[in-house]
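If you scroll down you'll find the structure; I have some questions about it.
Left out: one protein chain. Kept in place: all the others.
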Amino acid sequence: MAATELISALLLFLLICSSDISSGEKTRRPQPCKRLVLYFHDILYNGKNAQNATSAIVASPAWGDKTTLAAPNRFGDVVVFDDPITLDNNFRSAPVGRAQGFYLYDKKEVLTAWFGFSFVFNSTRLKGAINFAGADDIMKNTRDLSVVGGTGDFFMTRGLATLTTDAFEDDRYFRLRVDVKLYECF
Amino acid sequence: MAATELISALLLFLLICSSDISSGEKTRRPQPCKRLVLYFHDILYNGKNAQNATSAIVASPAWGDKTTLAAPNRFGDVVVFDDPITLDNNFRSAPVGRAQGFYLYDKKEVLTAWFGFSFVFNSTRLKGAINFAGADDIMKNTRDLSVVGGTGDFFMTRGLATLTTDAFEDDRYFRLRVDVKLYECF
Partner (left out) sequence: MAATELISALLLFLLICSSDISSGEKTRRPQPCKRLVLYFHDILYNGKNAQNATSAIVASPAWGDKTTLAAPNRFGDVVVFDDPITLDNNFRSAPVGRAQGFYLYDKKEVLTAWFGFSFVFNSTRLKGAINFAGADDIMKNTRDLSVVGGTGDFFMTRGLATLTTDAFEDDRYFRLRVDVKLYECF
């Protein structure tokens, strides 16, 4: 092969290489670098279930109280939670961590919520935390929150969490399926 | 052109290319990859305006209540909101989405706030959400919040939101101009 042919091959390689650089961010989009599907279970305090409750209303609008969800559509209720995380949808399965933080209901016309919370892991398999924030348009089949950071095994991660309501029983229990797709891993 | 000259040109290109790599993060700073200017409108519940109110005090310090902003400087009041987002500063314009989440007032000496909320879009033009968090030093002409993530059209985005108080009427209404500058787009 002549030197000029080699140089042509190099130039082609450089072009590919440089276009990779310029579109560097985009290449992280299609495939998550890590993915976890987990469930968490929320039992709201109603004044009588202190033993079982994993969450409690701590703030409510002027027309609300702390043992009944406000009407209409729970608008203004703020709930603090410490919910078990399980690998399958069975509430009795051994938890792999806790979902801890808060959610608040933020629309009068329909059920919507806003979440700020963490998945806190402390098992042999998983250490550290994943931190979430975002809007939950509850009436949609699936909706996405942001993964805004992580610690330990999830150092500096970012991504999306797709929520599905896997079950709910009147006002007292819900179970969310969380499909965590991480697009930045370190 | 001789082969050696071509090689020199290649080496120069490589140096530029590699310096681009090492300063890769910085090159994203100066120019946003996406920019939106939007307005949102907040009408606080005062005990009498349930029809029009888009927000409500849901928590307050020991000395406060849920229909009057606390003194001094509203310190400790937490407000949940579902505010219309418009493309111009007219409250009656057709909303393109909702600003949903909470703010809290966090200083006794002067008005400052902390926001955790989302712009939730659901129009033909825009789908998805932008998630915000950060401190709002209200008395400054402009102040910046962080865009900590996004979904849908705003998948995994990051950036800044520059707030300006576009209008306010006593304690009951304010309008914020939000200049969203996204520096990471996918």
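Chains: A and B, in written order; residue numbering restarts at 1 for each.
Note that in this section contacts are C-beta pairs under 8 Å (C-beta built on N, C-alpha and C of every residue); 3 or more make two chains touch, one makes a residue touch a chain.
It should be emphasised that the depicted structure is a prediction, and the values quoted were computed from it without experimental measurement.
Touching the missing chain, out of B:K34, B:K107, B:K127 or B:R172, is residue B:K107. In the full complex, chain A touches the hidden chain at residues 3, 6-7, 10, 13-14, 17, 20-21, 24, 45, 47, 56-59, 65-67, 78, 80-82, 98, 100-102, 116-118, 120, 128-129, 131, 133, 148-152, 155-156, 184-186. Think of the hidden chain as still there; on chain B it touches residues 3-4, 7, 10-11, 14, 17-18, 21, 24-26, 28-29, 58-62, 64, 75-78, 104-108, 112, 114, 116, 133-135, 137, 144-148, 158-160, 183.
To be clear about the criterion, only the chains that are shown with their structure count from here on.
Note: centroid distance chain A to chain B, computed from Cα atoms, is 20 Å.
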